[in-house]
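Shown here is a partial selection of chains from the complex, left in place.
As written, the chains take the letters A, B and C, and residue 1 is the first residue of each chain.
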Amino acid sequence: MFNEESHLAAPIRWGMVGGGRGSEIGYAHRASAARDRFFALTAGAFDLDAARGREFGRDLGLDPERCYADYQSLFAQEAQRDDGIQAVSIATPNSTHYAISKAALEAGLHVICEKPLTFTCAEAQELADLAKARHKLFAVMYGYSGFPMLHQARAMIEQGLLGDIRIVTMQFAHGFHSAPIEEHSPGAKWRMNPAISGPTYVLGDLGTHTYYLMEMLTGLEVDELCCMRQSFIQSRAPLEDNAHVMFKFKTGAVGTLWASSVNAGSMHQQKIRVIGSKASIEWWDEHPNQLRYEIQGQPAQLLDRGMPYLLKNDAICSRIGGGHAEGFFEAWANLYHRFAMAIDAFERADQAMLDTLWYPDVQAGMNGVRWLEACVESADQGAKWVKF
Amino acid sequence: MFNEESHLAAPIRWGMVGGGRGSEIGYAHRASAARDRFFALTAGAFDLDAARGREFGRDLGLDPERCYADYQSLFAQEAQRDDGIQAVSIATPNSTHYAISKAALEAGLHVICEKPLTFTCAEAQELADLAKARHKLFAVMYGYSGFPMLHQARAMIEQGLLGDIRIVTMQFAHGFHSAPIEEHSPGAKWRMNPAISGPTYVLGDLGTHTYYLMEMLTGLEVDELCCMRQSFIQSRAPLEDNAHVMFKFKTGAVGTLWASSVNAGSMHQQKIRVIGSKASIEWWDEHPNQLRYEIQGQPAQLLDRGMPYLLKNDAICSRIGGGHAEGFFEAWANLYHRFAMAIDAFERADQAMLDTLWYPDVQAGMNGVRWLEACVESADQGAKWVKF
Amino acid sequence: MFNEESHLAAPIRWGMVGGGRGSEIGYAHRASAARDRFFALTAGAFDLDAARGREFGRDLGLDPERCYADYQSLFAQEAQRDDGIQAVSIATPNSTHYAISKAALEAGLHVICEKPLTFTCAEAQELADLAKARHKLFAVMYGYSGFPMLHQARAMIEQGLLGDIRIVTMQFAHGFHSAPIEEHSPGAKWRMNPAISGPTYVLGDLGTHTYYLMEMLTGLEVDELCCMRQSFIQSRAPLEDNAHVMFKFKTGAVGTLWASSVNAGSMHQQKIRVIGSKASIEWWDEHPNQLRYEIQGQPAQLLDRGMPYLLKNDAICSRIGGGHAEGFFEAWANLYHRFAMAIDAFERADQAMLDTLWYPDVQAGMNGVRWLEACVESADQGAKWVKF
């Protein structure tokens, strides 16, 4: 069970870039970072529109002085203060992640950045190198990886309960963009603009989440992949609103991934199924408290969050008893919790602690970008197989 | 969509009685009250064990001075301070609700009390009268009533989409106490002790939630009921670990309710189905983002939280887009949000505002107790029908 | 696996009374009796309208001479023939079951009669006595009892896998009669006419099936029951379109049953859940190939028909591999198979064989009628408890 009493010597002074009024994901960051009192929102550059950003910050209870016009000012001025922020979350459109992350690291901040991390692998590598050089922690917001039942799955796989992993099927396929709603939705519009979204749309917006879950659950490494992508709404070209990927992993395992925003009528349908020689597990993000565990030759089992039969593991942790529904926000809070613990351990140079702590880091972010690059390379050559 | 910017002039200074270390429901209160920055946890008497309560409060970041040894001190000393608490939540075992609530009202505090409100209807009435006399708001923590999809259901029923309500089936039946685990679980033990739990166990612990959902959804009033209750683990007698109730409502509608803690293998199975002359709705607390809507003669419909086709209504409000799972904590945060808005409106004597605000109040709490009294009366006469 | 080669020395010469053109359940009898070539449809009095019945029989491939104008002629004339029928199925409205069954027994036929068996217990007893006196087998068409997964459940309960049985919840509640469609549906109309339907509508039409499943699965005997019934469409009075029953069984176990034809939007929702001290099982007739098995403290299990992990037992028998859907007709065919085997063993006076054969017999039919009588007695005294 979650230990509410655990706390840091002091909450980490924390700022945000982006995530302003009406943004899709800003609230999720704030609600989750604040959840366990490990982060204190202290400053921000929330919005491209400086005045709106300031008003917004003030409404959130911030000192208006610390609601900056842009991230440059945020980093520069906070760096001047004794009580300046120590960490920053970046929840801006994709095109800006690289520059803002870089500036944040250079300003001496720990960074929590949204996905996809950057446009290119080279940029991601640069951030990784810079984080190392500056001794800063760099986390990436693969939010689903905070769900306890996925850690249950991960531990089961690690213990060999599935046998050798043979196949992984992944999908994240909603239908909200079946029609060209971007004409009236700025949040949809930028996602389909390569200058802002980067080289992909649904692969980077959706697929990258499930791809990361695969990495996290199985540790499999891609050997080759083949990707086809389409824009069923043609004005979205060159970016795809639908994509299918086939994988060959280094171990001989194989996989598929489907990312889509034109899966008409579907809410999310983010699902991952890991199939081993003895058993399979399956998880569905719309009903995240359950995990299906199917041992070949036995009745299928439905595991529920919060139950004593789950493995003992810090990441398989509940905030409310089994039966009750935990959701998206608990997953994110669990992640922010770990980010804070990692930052704290990092600052205290407590490597032993850090070694026990799991969280999606800059390497995970870079892997995602590398995967996107490979998908684009494949798709743009007519869905050819490419070596990873 | 939830408006993160909405805030009060200042957060309500808020205290807690009970909900200390290891308690079942304390964290839920704190996490939910804090969620929207409408309440600031400022003081508390968290634990029967004063030292443990103080340590706990300190770990939560409270001023240890304001972690009191008992609720009497809490109320007395906070009343002396200019910055004393304005409201208190009571999350102690049932036997104490009446006395603590009364003391809180007398100390000039708004009260949010756990369910079941009191042991007797007379006590509940007294609290209602006292709240009125002291001009204080009194809310009761029927937490499930914060789920947006239930408000969707409520609005649909109000608009007549179901036709005349004919039947309501209710159940809240878990299996966690199939064996006498109370021998090793203090949290289970007090629930089966009439001195602490009151005249019922599963009816007051579980059934009262679903009964309230029925009231909230349909507004139906009971005319007569018939209740049988059992203790399958005999040492639990006179309290029941299983109960079944049949209802005749004043309109001619009928209903059933099943409350159990010996429904072996079940997680919660809290479900409510409201059946009208034209259509039915069904909701299940383990998958709270969905609502089943079945119009006779048409395909069954699955409504999802966060979708534009839902009715427009402040209480059908989302904190994250549809497809993502919201859960228990959002439901509770929604309720605490409304409690704060109500307290604020109340203090500002803004009756117009209050009139638009829905929340479970002392009357709702009293109705629950009245229902429990009727159930006991019926059951203890051999499951006879009793007038309500 | 089903053994297609098993056969009798010769198929049983079989006739039908009722089940004519456009009848609801006639085809189910013929398709199921014919399935394993154990019964040969040879004669019938299919219809109240003699000409239509003859035409119908001829279309089914019968000798028109043997399509009789009424059951009296059928029984009389077939009795004259060397190759006359040996058994008859009665698929006429309820009011006629008693007289036709009696005449059939007196004509020396084995009888398979639809449910509810008779209007009164006394009549049912008379049939039981007569069958005994005439040395004839008498089966009752509780069709759901032919589903293999229910026999799996039965065997699991018998083996004690659930522990002591504590609670049984039952429901069969569709919504097809939410509006007064009987005005245009003769099949619905007679069901609501006490002269034809008997003393109950939904209890005898629907509830009696699930009540029998309870008997078959658990062997529990009712000690007392309490029943309320309503006609939401008032013109249906005195018969009910909705009813709720509470049970106290002799062992101390309890139960509930809900029968309805005004559960708007529902297809069938026939479900039975048997709850023991250690585990529960649950079965749903709309998805009959699955059985939910929930051991308290372990993940819920989903058992599938046709799998090697099922218990070995003649009645847990598949006609096609697991994964494929079997349905209603296999359940009925399984029952007719057993009726034939029982008739055959009976004729050969093979008591040893008979002792190993399970099927719903006249006693099962009588139990159903007795239950209906008790329900009516209770309901008509204002839902009072009545001793069974």
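Definition applied: contacts are C-beta pairs under 8 Å (C-beta built on N, C-alpha and C of every residue); 3 or more make two chains touch, one makes a residue touch a chain.
Remember, it's a predicted structure, so these values are computed and weren't measured experimentally.
Novice: 3 identical chains shown; how many in the complete assembly?
Specialist: 4
Criterion: only the chains that are shown with their structure count from here on.
Novice: Can we say the copies chain A and chain B touch using the same residue numbers, with more than half in common, or are the two sides different?
Specialist: Mostly same residues: over half of the interface numbers shared.
Novice: Would you kindly say which chain has the C-alpha centre located farthest from the C-alpha centre of chain C?
Specialist: A
Novice: Going by C-alpha centres, which chain would you call the most central?
Specialist: Located nearest the centre of all protein C-alpha atoms is chain B.
Novice: Between chain A and chain C, what's the gap in Å when you average each chain's C-alpha atoms?
Specialist: Using C-alpha averages as centres, the distance is 56 Å.
Novice: Round to the nearest whole Å and give the separation of the Cα centres of chain B and chain C.
Specialist: Using C-alpha averages as centres, the distance is 44 Å.
Novice: Mind pulling the residue numbers of chain C that touch at least two other chains?
Specialist: Residues 293, 298, 300 of chain C each touch two or more of the other chains.
Novice: List the residues on chain A that touch chain C in their complex, please.
Specialist: Listed in rising order, the residues of chain A that touch chain C are 293, 297-304, 307-309.
Novice: Looking at the complex, which residues from chain B come into contact with chain C?
Specialist: Against chain C, chain B makes touches at 162-163, 166-167, 169, 175-176, 178-179, 226, 228, 230, 232, 242, 244, 246, 248, 252, 254, 256, 258, 260, 262-266, 275-280, 293-296, 298, 300, 382-385.
Novice: Would you mind writing out the residues of chain A in touch with chain B in their complex?
Specialist: Residue positions touching the partner: 2, 4-7, 21, 24, 26-28, 30-31, 34-35, 37, 56, 59-61, 174, 267-268, 285-289, 304, 319-330.
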